[in-house]
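Only a single protein chain was left out; the remaining protein chains are all shown in position.
Should a chain be cited, it is by its letter among A, B and C, assigned in written order, with residues numbered from 1 in that chain.
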Amino acid sequence: MPRRVPRMSMRELVADLVPDGQQLLIGGFAFGDPMALAHEIVRQRRTGLDVLKTSGGVLVDLLVGAGCVAELAFCHVWNSVGPEPAHAFRRAVEGGHPNRPAIEELSFGAMTMGLAAGALGLPFMPTTPVTLSGHDLVRRRWPDKLGTVTSPFGDGELVSVARAITPRIGIFHVQRVDEFGNGQVFGPTAELRYAIGACERIVLVAEEVVATEVVRERPELTVVPGFAVEAVVVEPWAAHPTDSSGYYRRDLDHHIDYGAATATVEGFEDYVRDWIDGTDDHPGFLARLGGDRLAALALRDRWW
Amino acid sequence: MPRRVPRMSMRELVADLVPDGQQLLIGGFAFGDPMALAHEIVRQRRTGLDVLKTSGGVLVDLLVGAGCVAELAFCHVWNSVGPEPAHAFRRAVEGGHPNRPAIEELSFGAMTMGLAAGALGLPFMPTTPVTLSGHDLVRRRWPDKLGTVTSPFGDGELVSVARAITPRIGIFHVQRVDEFGNGQVFGPTAELRYAIGACERIVLVAEEVVATEVVRERPELTVVPGFAVEAVVVEPWAAHPTDSSGYYRRDLDHHIDYGAATATVEGFEDYVRDWIDGTDDHPGFLARLGGDRLAALALRDRWW
Amino acid sequence: MSTVHPFEWFLINAAREFRDGEVTFVGFHWPMVAARIARHLHAPDLVVVYECGIVEDRLTPQLSTSPSDLRAAVGAPMCGGSMDALYSWLGRGRVARTFLEAPIVDRRGNVNTTVVGDYDRPTVRLPGSGGGTELGSLGRGLVLLSTGDRARAYPERVDYVTSPGHLSGPGERERLGYPAGRGPEVLLTPLGRLTFDSREGFVPAALRPGVSWQEARACFRWLREEPGELSELPEPTAEEVAATRHVLREAREMRYRLPADLPA
Partner (left out) sequence: MSTVHPFEWFLINAAREFRDGEVTFVGFHWPMVAARIARHLHAPDLVVVYECGIVEDRLTPQLSTSPSDLRAAVGAPMCGGSMDALYSWLGRGRVARTFLEAPIVDRRGNVNTTVVGDYDRPTVRLPGSGGGTELGSLGRGLVLLSTGDRARAYPERVDYVTSPGHLSGPGERERLGYPAGRGPEVLLTPLGRLTFDSREGFVPAALRPGVSWQEARACFRWLREEPGELSELPEPTAEEVAATRHVLREAREMRYRLPADLPA
């Protein structure tokens, strides 16, 4: 049998592996966003982070609003329910409050390909034609994010390519993991398989640990082999208020409430005080949400 | 609900969609090889086919030995049990009996990437460095199978690229399918997901049809959406003597027996007479194998 | 039936753009709502794909709030990934029709969902592209949906090309390596349905009854003289209105922000 993977708490993960200034890719695509990680990053008042995230969502909005982020690469940042504006992100980018992160943008197709190149050990991947789009023309931090090569075949057409992205560390939400670190995901995977593979170091945040035989009954669901995983945090409901296939639905009310609460700086600070600093850890956050809310969102009886 | 996908028999598939001279990619990687398709191609005495197959196996050996193949692109051709020599393939390539197919070779990594490029609608994909390898130097039918581009990033390194492969039609073994053509596979997928996507027309050979709700309980197992599938043949044990995850094991004895039988031209002809022409169709082939043999290979009670 | 609100008109006409049985790439927001309306009406066999890899080929129990709201995956026949959706299905051309919301769209169908004003000091920061860039770049049969009824939603040229339309003019896409035969074809707005003309850009093919050429021109400022004959969009049917109101009730339950003056 292979080696067991180390377990740590979310607090230890942030304390040990996410120091100020750390570059990290955070997994999730408006589902499976590890919000419990973001909360803990805020609790520990990290600053200067270099964050990569395909779908920004409320996770990035929160980190930016709390002043944790110095650099940010993304495909979009939004609150997908409503849609509510991503107020904190807008305040930061439009008005520099609390700070104006240095940003870089890629389309989702191009970021998928850049991460795929990183995962596959290749220097680049061909991608969506984007020449003369905004992504092509605006480069602030990554002058080489996109390039063009001439095809060696046919009539020598121009081909847009996305440069390999290889984040220093990646932290990903998965539904379940075994003691060896094999991580499994239900539902759509968006760019997840490639994003994981692209990262130099890989940490999983899992809803639960299951017996390894449970994982081995469905080896097709494994999105990352345990041998590539450095550590695991087990944190039920870690993706709330985003959704987790087979475990719980997106919490629409919390998305809306977050949007309403964070429309002002004061409201944002109140939210952090009440929901993050005031809850100590993720079980505390869940206690504040309340068992009835969780029960209404839970799906475990349905897809299991 | 979407449209239902047409069902046809194996006989109809070969009669209607695999005329003499047809270019076709046949799926499978020494598991999930649709041997029942090969048998029917031999029964109908197709000639001049342009066959693409990553892992040649006994399937390609049989088609070549029966004189069905004029052109062949592959990664390897072997009988992986023993290993027995691929006698018919060797006779054809070494001695031109019954004919010498025009061949082209790619490494498995490069063919995976060429198929991926085809599937993804991209002109090429970067691949394994292969410069000055045999695959790079020997090009008989596909002068442009591989090329080199200069990376637009960093220090301008040379990058090997595999040209997109887009076969006219692809026929693939899957374990199960629903009435809408959604095809599901258990176990490793090798290059399958990309090979399917690369083909202009897609036909599935399934072990069984299951209720669409069964498919929808495990949407992660779907390797091709029904909307891309043109027709389905339902043929239990279609991959025998290769294996089919969760359904049956590789038949080692039949691999060995095939190797022994086909060591001579006469033996090859006897094999075709007894196992293919003499069995009329795949149920006939299975009857010849016998229920005890099938029972010994069956796995349905294990992984299900 | 009661008076049809312009927003209902818009959604009904958006729904009419869907074709039954077609594989259709549906982007965030009103395209999702319109697809659901179409599924209740003339397109029950619609096959919708989303950028995260979901295939949605029948009516889901609940309306999703976004393509990544996994309510869209309930009962899905396939859950793949973004490589499948954006490349194998969209880029490879297996998708027949594509719907993208275009809150700010210019004469040549370039869509801006990124910034208004200067990129580094924006007047308004919008969410960014997600897969919207791919829909503009690669989508076959691309229909743009905009609820805008003012000129500011339709500049001559957008500040930032998030989703490439026909860029600066005819032939530019092809010259730059964009695949042939793609790019926006229809722009549907509350004022009417515009189609793309490679010389003139988007021009009205039919207006909503009651909308004058002057009103259209005040919104789409690149328009020139009034054409001799101008079609009107057909009146909504009772079934269309009922389906639309049904789906809008679902949208309200699912916390969609709806026009304030929409009847409840």
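Rule of thumb we're sticking to: a residue touches a chain if its C-beta (ideal position, glycine included) is under 8 Å from a C-beta of that chain, and two chains touch if they have at least 3 such contacts.
Note that this is a predicted model, so its numbers are computed, not measured.
*Asks:* Among the chains present, which touch the one that was left out?
*Replies:* So, taking every chain into account, the missing one touches A, B.
*Asks:* Have a look at B:Pro6, B:Gly82 or B:Gly290 and name the one touching the chain we're not showing.
*Replies:* Residue touching the chain left out of view: B:Gly82.
*Asks:* What chain A residues would touch the chain not displayed?
*Replies:* 1-3, 119-122, 178, 180, 182, 197, 212, 215-216, 219-220, 222, 224-228
*Asks:* Please output the residues of chain B touching the missing chain, sorted low to high.
*Replies:* Touch set of chain B with respect to the missing chain: 29-31, 55-56, 74-78, 80-84, 86, 89-90, 93-94, 105-110, 112, 116, 128-135, 137-138, 140, 148, 157-160, 186-194, 243-245, 249-250, 252-253, 255-256.
FYI, only the chains that are shown with their structure count from here on.
*Asks:* Any idea which two chains share the most contacting C-beta pairs?
*Replies:* More C-beta pairs are in contact between A-C than between any other chains.
*Asks:* Using mean Cα positions as chain centres, tell me which chain lies farthest from chain A.
*Replies:* B
*Asks:* Counting in whole Å, what is the centre-to-centre distance of chain A and chain B, each centre being its mean C-alpha position?
*Replies:* Roughly 38 Å separates the two chain centres.
*Asks:* Pull out every residue in chain C that's touching 2 or more other chains.
*Replies:* Within chain C, the residues that touch at least two other chains are 73, 76, 79-80, 83, 87, 91, 138, 179.
*Asks:* So which stretches of chain B touch two or more other chains?
*Replies:* In chain B, the residues touching two or more other chains are 122, 219-220.
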